[in-house]
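The complex appears here without one of its protein chains, the remainder shown in place.
Moving on to chain A:
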């Protein structure tokens, strides 16, 4: 009976919403500060941000020249 299965589905929706409503939330100011701190702390180790020197870049194959 689609009527009762709709009811079961709706009960699940309400149960889920009750769960999601109950979680603990951290203040945005704290969350934002933590995000910023993480970025700052790891910035020096972020190759795409700092750039990669050609000598240490595994994607830049060094072509060796030799005098014949």
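To be clear about the criterion, a residue touches a chain if its C-beta (ideal position, glycine included) is under 8 Å from a C-beta of that chain, and two chains touch if they have at least 3 such contacts; residues count from 1.
Just so it is clear, contacts and distances are computed from a predicted model.
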| item | value |
| --- | --- |
| Hidden chain of the complex, named as in its UniProt record, picked from "Presenilin", "Guanine nucleotide-binding protein G(I)/G(S)/G(T) subunit beta-3a", "ATP synthase F(0) complex subunit f, mitochondrial" or "AP-3 complex subunit delta-1" | "Guanine nucleotide-binding protein G(I)/G(S)/G(T) subunit beta-3a" |
| Contact set of chain A toward the excluded chain (per top definition) | 6-7, 10-11, 13-14, 16-21, 23, 25-36, 38-39, 41-43, 45-49, 52, 57-61 |
